[in-house]
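The other protein chains are all here in position, but one chain of the complex has been omitted.
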Amino acid sequence: MTDTATVTPPQANAEQPAALAVDRLWKVFGPKADKIIGSPDADLPRHEMLKETGCVAAVKDISFEVAAGEVFVVMGLSGSGKSTLVRCLTRLIEPTAGTVTINGTDVVGASESTLRDLRRNHVAMVFQHFGLLPHRQVIDNVAYGLEIRGVGKAERRKRAAEIVDLVGLEGNEHSYPDQLSGGMQQRVGLARALAGDPALLLFDEPFSALDPLIRRDMQNEVIRLQEDLQKTMVFITHDLQEALKLGDRILIMRDGEVVQIGTPAEVVASPADDYVRDFVSDVPRSHVLTLRYVMRDPRPDDSSEGLVMSSDTIVRQAARAALASDHVVRVVDDGKLVGIVDDDAILRIVVAEESVRA
Amino acid sequence: MRVTRSRAVLAVVAVSSVLAVSACGGGDIKNETAAGGEDCGTINMAINPWVGYEASAHVVGYIAESKLGCTVDYKDLDEQVSWQGFAEDEVDVVIENWGHPELQKKYFKSPGGDGSAMSAGPNGNEGIIGWYVPPWMVEKYPDILDWKNLNKYADLFKTPESGDKGTLFDGDPGFVTNDEALVKNLDLNYKVVFAGSENALIEGFRNAEENKTPMLGYFYAPQWFLSEVPLEKVELPKYTEGCDADPEKVACDYPVYTLDKIVATDFAESGSPGYDLVKNFQWTNDDQNEVAKMIAEDQMDPDDAAQKWVEENPDKVNAWLGQ
Partner (left out) sequence: MSSVATRSARTLDTGLVATLRSRWRLVSLLAVIVIWVLVWTFTRGDSTLAIQASDRTDIHGWFLRLTTSIEEANNVVTAALAALADAMDATLLFFQHLFTVPEFPRPLPQVGWLGALALASLATYAVAGWRPVLIVAASFLLFGMLGYYPDAMDLLIVTSVAVAVALLLGIPIGIWMGHSKVVSAIVTPILDVMQTMPSFVYLLPFSILFGIGPAVAALVTLVYAMPPAVRVTAYAIRAVSSTTIEATDSLGQSRWQRLRNVELPMAKRTIIVGVNQTTMAALSMATIAAYVDGPGLGQPVLEGLRRGQLGKAFVAGLAIVIMAIMLDRTTTAASIRAETAARSGRDRGRQRWVVLGVGAAVAAVAVYLSNGYSWANEFPAGLDIGTWIQLRVDDFSGWLRADFSSVTTSIQERFTLSFLNPVQDLIAGSPWFVAGAAICAIAWIAGGNRALGAAVICLTGLYFLDLWNNAMITLTAVLVATVVVMLLGIVVGVWMGRSKNVDRAVRPFLDAAQTLPPFVYLIPVLVLFGANRFTAMVAGVIYAAPVAIKLIADGVRGVSATTVEAAEAAGTSRLQMIWKVQLPMARGALLLAANQGLLYVLSMVVIGGMVGAGALGFDIVYGFRQSEFAGKGLAAGVSIVLIGIMLDRITTYSARRSSSAAPAGARAKNTTRKRFPLLSSSS
């Protein structure tokens, strides 16, 4: 399975400019932070750098692009720098070096007013601890982004009311945040972000503080909204399940550095190193892997009958039909046979998982 | 924001209603008419922080108000601050002044002075500063009133404050004291302990007389407390002119102060009948002690005490009024 290393990560569509492009981004905390970059100290492991220079590189030379409409997940353990990274995107934390481009606007070099305009109209963020205004009702929290843009009271309230309905908060417009449950509060946070109709949504571990059941509801809510609204999203999480569930692509971070960028299936199928492997070892692979990762090359003696599936069908979805059929599954992309999946290949994954669980 | 606005509205309503209502009047409060002497105006009378002063001030003030129709504004002030007040038109009269050559230099018409104040002559009181003991001690130790015997009795006056020496209590820091130098220069086995306020001294002497405990302290006349407990003064080496010239080397008693009245130059030149009253005012230590005792001991209102004394002493009062 791991030898299918020929996979190249799907890049953002070439003719459409990336919704978000990050290039060689650095964030170093500490005295004379800017002096570190480019010096040999920059390559030191974290604790040695701290000892030598008194600095911590929270984000270390990170580059990636996110296509419009894509859900891009940044995953890492706490302390990996992922929250710093997402804050650098709109300069809630000033990056030390590198560039961030949103919709063609250079964020790092932007003037204060350009940046403000960007934050008001193009990007919105949802926070782990909600960050609601306790002295305002739900409706006014949601409308706050519009208020600071200068939208009149009646209009912003009308718009906010629509969003409140959209995120399932109808009836709670006039509650105060502390009268709501955590999940509800995060819906307010989500509504506030959506109210300005931004093209890019940033999520900083939005569901980490919530109960597991509510977290699942909220994840589904995001998936539903994404289907309806087609926003570009950057989603920070420490939860691999969440990353796999939501992400079109996943960036795995450790100590401020990129470990791997890839689709869920790529990450699971071909972890870049032991760190990632360790991470994904518990993942039910059949839920993530697609046929691409289990198929073998077609041989002349393969049956030309039986099921036809595309290469991005998830194994679990294919399993029942494939096992029920007497024939192997033919994997066809764009009318072209690209591989064959036999029962053994499917069983290897499903059974291996069972044994792991047992 | 709604709340804030409502408060603002409220404030406006309240203030305007107050003003509106004040304007229309009615009821039983009628405007006063000045009683006579229209040209008297207001006298700003400093009240220095001792009761004898208050007695003099209120007697003068009472006469000014009742006989001359002046308005008297009493201001509780320390001596330093009162003198400062002359320059700022805050004070017109200091009715009892104890020397203060340094302040005279600063505020009198003299080189380096601004000329805002001037003397209005002595007020008849004589300031006698010295060391006093409670009367019971004089009965028991008749020779204690001679300073030469003080060392003999030093043990009596020992307190935890002075260790193995006798304690000489000094009081209000507002008064001139040479006591530290005196103790040293007279070779007395005493230590000066600062009680810190007149009140602390009075409480001390009161206790000493009542419980027959020894106490030696700095005190002065005129002082109403002397009519409650007639403290006795210890004789120090006689004062001679200039014997206190060098504060380091003083070895003689305090001079007898002729207490005088200080007025603002502007007030003196205003032609106010109040100024003539102040200028004519003179009474004795006993007079002052009598009124002061009414105020401090009998807790009379100073104006009531003044009124009582004025009614009982028409001759003196008339003399001040030039009648």
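A and B label the chains in the order they appear, each numbered from 1.
We take it that contacts are C-beta pairs under 8 Å (C-beta built on N, C-alpha and C of every residue); 3 or more make two chains touch, one makes a residue touch a chain.
On a predicted model such as this, the values are computed, not experimentally measured, just so you know.
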item: Full-complex contact with the absent chain, from A:P95, A:G183, A:G196 or A:P284; value: A:G196
item: Residues of chain A in contact with the chain not shown; value: 46-47, 50, 56, 58, 78-79, 87, 90, 92, 115-121, 123-125, 127-135, 144-145, 147-149, 176, 189, 192, 196, 202
item: Where the missing chain touches chain B, by residue; value: 2-3, 6-7, 10, 13-14, 17-18, 21-22, 24-34, 49-51, 71, 75-81, 84-85, 88, 90, 102-103, 159-161, 163, 169-170, 172-174, 177-178, 180-181, 192-204, 206-207, 210-211, 213, 247, 295-296, 299
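Throughout what follows, only the chains that are shown with their structure count from here on.
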item: Approximate Å spacing (C-alpha centroids) for the pair chain A, chain B; value: 85
